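Below, a portion of the complex is reproduced, with chain positions unchanged.
Chain lettering (A, B and C) follows the sequence in which the chains are written, and residue indices restart at 1 in each chain.
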Amino acid sequence: MKPIFIQLQCAPGRTYEVADALYKAEVVSELYSTSGEYDLLMKIYLTADQDAGKFINEKIASIPGIVRTLTTMTFTAF
Amino acid sequence: MKPIFIQLQCAPGRTYEVADALYKAEVVSELYSTSGEYDLLMKIYLTADQDAGKFINEKIASIPGIVRTLTTMTFTAF
Amino acid sequence: MKPIFIQLQCAPGRTYEVADALYKAEVVSELYSTSGEYDLLMKIYLTADQDAGKFINEKIASIPGIVRTLTTMTFTAF
C-alpha cells in the first residue's frame, strides 16, 4: 500500500466539523489541522490497484463542508 | 487545429459526474481525473479562428459541478 | 492617474456576462478574456488619493458572477 497526502480547504468555520467526520469515517491514517492555504492535511493508504481519484471523490469529497482538495501522490518512501 | 489543455476543479464529490457529462458532450479529445490542485485535465482542439474563451465559457464551464477552470494554450507541438 | 490591473475569476459559464456588465459600467479602460487561472483581465485608472480596495469592492466586485479578484498595482510606467 502507498500513502497519499490530501489537503482540504473547508468552508469557513467548518474545519473541525469536517475533521470530526473524517475521523469517524475511519478512512484516514493521520489527520491534522494546519497553517497555510489548506485547513486540513491527511494521509491515507491505498493499494496499487485502487483508483485514488474515485476514492477521494466518493469517500472524502462527499463529506459536507469541504470546498477544495489538493492530492499529492507519493512515489518512493525513503 | 491546435490543442488546448483545460484543467477543472469540480464541486466536492462531483468530479466523476462532470467527467461523464464532458464525455457525453463529445467536446473533449482526451479526459483524465488527476492528482494535484485540479480534479480533471482535458485536451480539446480548436481552429485558429475559434475564440477559446467563448468556447470554454459556453461548452465546458456551463456543465453543472465545475467550480474553476485553468486554460493552457499550446504554441508549438514538437 | 495610475493604471491598476485586476484579474477576475467568474462563476463557471458567466465570464462573458460579467464582461458585458463591466463594459457597460464604464469603469474599465481595457478588458480582455484570457487564458490562465483567471477569466478576465482589466486595466483601470485611479488617482493617487483613491482607495483602490474600496473602488474594487464597490464598483467591480459587486457585479454578479464574479468569484475572486487578483489586484496588481503598478509602480512605474517605463
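Heads up, the rule we're going with is that a contact is a pair of C-beta atoms (placed from the backbone, for glycine too) under 8 Å apart; a residue touches a chain by one contact, two chains touch by 3 or more.
All of these numbers come straight from a predicted model, not from anything done at the bench.
Summary of assembly composition: all chains derive from one sequence, 3 are present in place, and the complete complex in the structure file consists of 8 copies.
Here is the rule we go by: only the chains that are shown with their structure count from here on.
For the pair chain A and chain C, the distance between mean C-alpha positions equals 35 Å. With centres set at the average Cα position, the gap from chain A to chain B is 24 Å.
Annotation for chain B: residues 67 touch two or more other chains.
Of all residues in chain A, only 51-54, 57-58, 61-63, 66-73 touch chain B in the complex they form.
Remark: chain B residues 9, 12-16, 33-37, 39, 67 touch chain A in the complex.
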